[in-house]
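Provided herewith is a single structure, encoded as structure tokens, for subsequent inquiry.
What you see is the complex with one protein chain gone and the rest in place.
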Amino acid sequence: MSLAEAAIKETPDTFHAKEWLRRYQRVRAATEAICAPLCKEDYMVQSMPDVSPPKWHIAHVSWFFEAFVLKPFHPAYQPLDPAYDHLFNSYYVTHGTPFPRPDRGMISRPTVEDVYRYRAHIDRAMAELLNDPPQEHLEEILRRLELGLPHEQQHQELLFMDIKHILAQNPLCPSYRDDLVPPPEQEVGELGWHLYPAGVRSIGHDEAEKGFAYDNEMGRHRQYVEAFQIADRPVTNGEFLEFIRAGGYDKPDYWLSDGWATVKAEGWRAPLYWVERDGVWHHFTLRGLVPVDMNAPVCHVSFFEADAYAQWVGARLPTEAEWETVAREVPMQGNFVEQDHLQPVASMQSTSAPGQMFGDVWEWTGSAYRPYPGFRTLSGSLGEYNGKFMSGQMVLRGGCCATPADHIRVTYRNFFPPHARWAFSGIRLAKES
Amino acid sequence: MSLAEAAIKETPDTFHAKEWLRRYQRVRAATEAICAPLCKEDYMVQSMPDVSPPKWHIAHVSWFFEAFVLKPFHPAYQPLDPAYDHLFNSYYVTHGTPFPRPDRGMISRPTVEDVYRYRAHIDRAMAELLNDPPQEHLEEILRRLELGLPHEQQHQELLFMDIKHILAQNPLCPSYRDDLVPPPEQEVGELGWHLYPAGVRSIGHDEAEKGFAYDNEMGRHRQYVEAFQIADRPVTNGEFLEFIRAGGYDKPDYWLSDGWATVKAEGWRAPLYWVERDGVWHHFTLRGLVPVDMNAPVCHVSFFEADAYAQWVGARLPTEAEWETVAREVPMQGNFVEQDHLQPVASMQSTSAPGQMFGDVWEWTGSAYRPYPGFRTLSGSLGEYNGKFMSGQMVLRGGCCATPADHIRVTYRNFFPPHARWAFSGIRLAKES
Amino acid sequence: MSLAEAAIKETPDTFHAKEWLRRYQRVRAATEAICAPLCKEDYMVQSMPDVSPPKWHIAHVSWFFEAFVLKPFHPAYQPLDPAYDHLFNSYYVTHGTPFPRPDRGMISRPTVEDVYRYRAHIDRAMAELLNDPPQEHLEEILRRLELGLPHEQQHQELLFMDIKHILAQNPLCPSYRDDLVPPPEQEVGELGWHLYPAGVRSIGHDEAEKGFAYDNEMGRHRQYVEAFQIADRPVTNGEFLEFIRAGGYDKPDYWLSDGWATVKAEGWRAPLYWVERDGVWHHFTLRGLVPVDMNAPVCHVSFFEADAYAQWVGARLPTEAEWETVAREVPMQGNFVEQDHLQPVASMQSTSAPGQMFGDVWEWTGSAYRPYPGFRTLSGSLGEYNGKFMSGQMVLRGGCCATPADHIRVTYRNFFPPHARWAFSGIRLAKES
Partner (left out) sequence: MSLAEAAIKETPDTFHAKEWLRRYQRVRAATEAICAPLCKEDYMVQSMPDVSPPKWHIAHVSWFFEAFVLKPFHPAYQPLDPAYDHLFNSYYVTHGTPFPRPDRGMISRPTVEDVYRYRAHIDRAMAELLNDPPQEHLEEILRRLELGLPHEQQHQELLFMDIKHILAQNPLCPSYRDDLVPPPEQEVGELGWHLYPAGVRSIGHDEAEKGFAYDNEMGRHRQYVEAFQIADRPVTNGEFLEFIRAGGYDKPDYWLSDGWATVKAEGWRAPLYWVERDGVWHHFTLRGLVPVDMNAPVCHVSFFEADAYAQWVGARLPTEAEWETVAREVPMQGNFVEQDHLQPVASMQSTSAPGQMFGDVWEWTGSAYRPYPGFRTLSGSLGEYNGKFMSGQMVLRGGCCATPADHIRVTYRNFFPPHARWAFSGIRLAKES
């Protein structure tokens, strides 16, 4: 069959499937590029229960396509190894018994090479499927791809977080990459404020609009947002250092009760990765140990630290609805993974609108992670995606320096427990009008 | 001086102070009445870190008046024992160093008798102060009384919770009182629903209105509440038993992730205090071990259980704002401590409005305990009252069978961690319209 | 019947039983005398899992006679309350299910008064039994009494240890008794040494000899003991203070690996109950907080501390066999409970023999607690007495200031885990010849 004949045969649907295949391949390639600088030994480490060994990430995101796309819809699909289903499932408890999370670093085999062979096996099968998709299932296949690709992108960001945490355990402070784009030298000015009037706002993803969103963004609904002010940039390292110097970690006055207990139990004295060397504050970054840039946004702080800092300066954290109100009106650009800094950087302020709402650091909000009105979990294993984590966590917004630009949305709801610090998380202040 | 002469001498302020003294004495007497059935040994037990020994409660509520009223404002006040300040402080970390909470059961002296002597000492001094109050401080004194009395009422409810938990440790299942008012025999009908339209609602305590409220109810503000339905009564023991029989505690499907982990770690199979004897479910109550009344509201369930039950029946828990919207329109009456059941009881349903919104069981809402817009903590130690607990907890509404009727309000926000079960907590369902 | 007639009727056996009854009553009275200074609240506290509330001790030692003497041999015996069997059993796992040890402080009822009523009930029944014993069981009854009385005496010593630990939790440092016999003011001289030649020694209780011994002392056997030297008195507080001042708690060099880990984990800086006040070392004693007497034997040190001290001075702890070799030749007298100091005291040294081998402090030996050759556990519940604790513990010898003088023997083997410090335990040094 000639190319021309093939083109003629191609239906719009098939064309669409091929478009998705290209997208799939781009996302998959990005994951592998992230891991390229790793040695095999790095792939094995689980530096804390929340961290997964990179080998596991690499396999798990492939498993997702095997379990939810290939097995149900590829008629001739043969698994490479039936044991992988158990090993690389994560938390989908309704889908078999997942391997215990804290023991992921115990499994040396399949080896890294095996796991890449598994990836390639999945990729070949996905290409087969999407090049010649079963028409009756195509819609469902694409729906699952539409979830599987952001799922892999989330793991890309987790990979950066986990790799950083893994390398940070090493007293030799090895760098992940020496060729990262160096941060700009940029002075930032005084923190300014922008005022927003009271009113009913529509919050959440509009299902009428085009574009993907997670289930937890669904259920667009109205919220009455009282008038408020929001800071024109994130809190900087320099500002946070004043809090440290003022004894912020020594006095319970500004802390939530659970936060203060955590400070005491963990011996926190500064953000994660900060270390004083000869009187100068350094922090561990993906390019190694470097002096802290006082103009860059403070990063790797917990919700507890963000809240205590806000109390100390007489402000508070914005609610989700406030944040979304502001973010709707600013352009969605910033320091994302494509900038290749892999750390938050200082930025010039503008007077017209709050800056750095997207990228740099995930911004802790004052909102607990709970379902929107009308939230419904998907049925089956895919329904476990988000809903079951809706207790004990706080919402963060806006993406960070390790987020792919096409992964983030105004309505995107990230979430971590209030003590978590290994995400690229920072502080945006708000206050009453 | 004749009574008439005295009446003439009495200024409105002094009269007001005396009125408060009577109120003080009523509340104080109620605390002592709660403890009357205890033996000295009961006063000493701390059955888990969250529980305090009754002796500590008895002393701590007195300490509150000593620390915040007598020491600052009674010019001639002499403490009975200076060491008590350290022993009976609770969590006011800015006010000295509190004695470690989990060790409260370790302190045998002062004895129960000593502690009652301390109470009497405080009561005498309070009577002196309020019978002849320093005019320049009267307003502040009364403001603190206005906080101190509800504080003691909260501890009255905690005393019931803690006494129940303490006696429940004992394999002999001793009853607290044998003369409680027996629950009525009442069949309840099918669960019905009431519909509420969408609209902007005012939520929180109106400071313009008369009457006391805690700081966490302040900051009356507008919320847009989408249309919803609410159940006409709490979920019953009989209904919850169906969930148990359907394997509710065996399958992760309906549970939040943290909830399922807790079920596994704690081996939960039924609400707290439930035990099967010869094939019949009994539960431990303040009048001993009795068969479960299938018509009464289920009680001593955690937020996790409430949420899982709601998922299982295809409903959800109401938000705080929904609950308050409904509660504003129903009369504030119910099965409170004055009914002297000390357990939730079945009640006849009405078709006109949701029943049992107040009393019987605290109703778990789906709202995390966070500050209202404009929330400000009071300055100093009193500012620690509520704000610092605003992480990791869920809001409950409406009071219970152990709450004094004059302690509850439509805007009252109670809160417990999602795994807590020793409060008299139950389930009210909601759903989309 | 006249007394003379009664004397005539009395058989030797009956007379013997009555003699045992008097002995029983003396031991029982001693237990109650120990508790006389307690208030009811003291009876309830379990200050750590190893400590039992005094109420439990009081009941448990009675339970022993009920379970092992009255129920099997008193034909008309009626238990006061059948539930007590479960509550006051200790570790006799083959005899029903014992109530969990760490929860003993959770049980407020039976009350202290109830428990004394239980004691009196047992005492009456024991008097009935021993005044008119069933001849066919008399031998077995007396055999069990012979175990039950030392059992109660062991609990007398535990009561002192536990009461001290309970009161020490209290920041008010309450004294147990203010009328204890004050320690003598006595200067002690330089530590001297006594030499013992090598030879085969007979170790353990000689069953041919008269007198009771525990099962763990049985199996008299030969041991070859190489020549050694032993110190002429225990190590004093003053000598131990030099170890502290020399940084003994700061450097791992002298410590066993487990010992050093315990020092770090527990933050040990001095013996238990020591506290520095205004630059002077005090310790908590049963008569309250007093300055440390530098001439008295150091007390409340763990095996780890005893061993580290010995390493530091270039000596070692004696083995059991060495200790017994020495102790056989010295008179069995010392500072026991009858001296009513209830703390170790300084004593004049003699040149003829090692002093203070008995009383004052239990002396840690370098021997792990293991069975003697030929050790056999008794069958049934009574067989659980000692044998099952023969792992992870070290032997101590000689009794202490809280031991009844008629409870101790040359062959007596006490044992505690190497980290335990709440016994009256001290240090005797040995070294090679």
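As written, the chain order gives the labels A, B and C, with residue 1 at the start of each chain.
Keep this in mind: contacts are C-beta pairs under 8 Å (C-beta built on N, C-alpha and C of every residue); 3 or more make two chains touch, one makes a residue touch a chain.
No experiment lies behind these values; they were computed from the predicted model shown.
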Exercise. Could you tell me which shown chains are touched by the chain that is not displayed?
Key: A, C
Quiz item: Which residue, A:105, A:219, A:271 or A:398, contacts the hidden chain when the whole complex is considered?
Solution: A:105
Practice problem: With the full complex in mind, choose from C:133, C:259, C:297 or C:426 the residue touching the hidden chain. | Solution: C:259
Exercise. Based on the whole complex, identify which of A:45, A:122, A:188 or A:394 touches the chain you can't see.
Key: A:45
Self-check item: Residue ranges of chain A at the interface with the undisplayed chain
Solution: 39-45, 47, 55, 83, 86-87, 99, 103, 105-112, 166-167, 169-172, 174
Quiz item: If you put the missing chain back, which residues of chain C would it touch?
Solution: 91, 93-94, 198, 200, 221-224, 226, 228, 252-253, 255-260, 303-304, 307, 316, 319, 366-368, 370-371, 373-374, 388-392, 394, 418, 432
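What we mean here is this: only the chains that are shown with their structure count from here on.
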Quiz prompt | Neighbouring chains common to chain B and chain C, by label | solution = none
Quiz item: Among the chains, which is located farthest from chain B on the basis of C-alpha centroids?
Solution: C
Self-check item: Chain centre separation in whole Å, for chain C relative to chain B (CA means)
Solution: 47
Self-check item: Geometric centre distance via CA averages, chain C-chain A, whole Å
Solution: 61
Quiz item: Counting in whole Å, what is the centre-to-centre distance of chain A and chain B, each centre being its mean C-alpha position?
Solution: 39
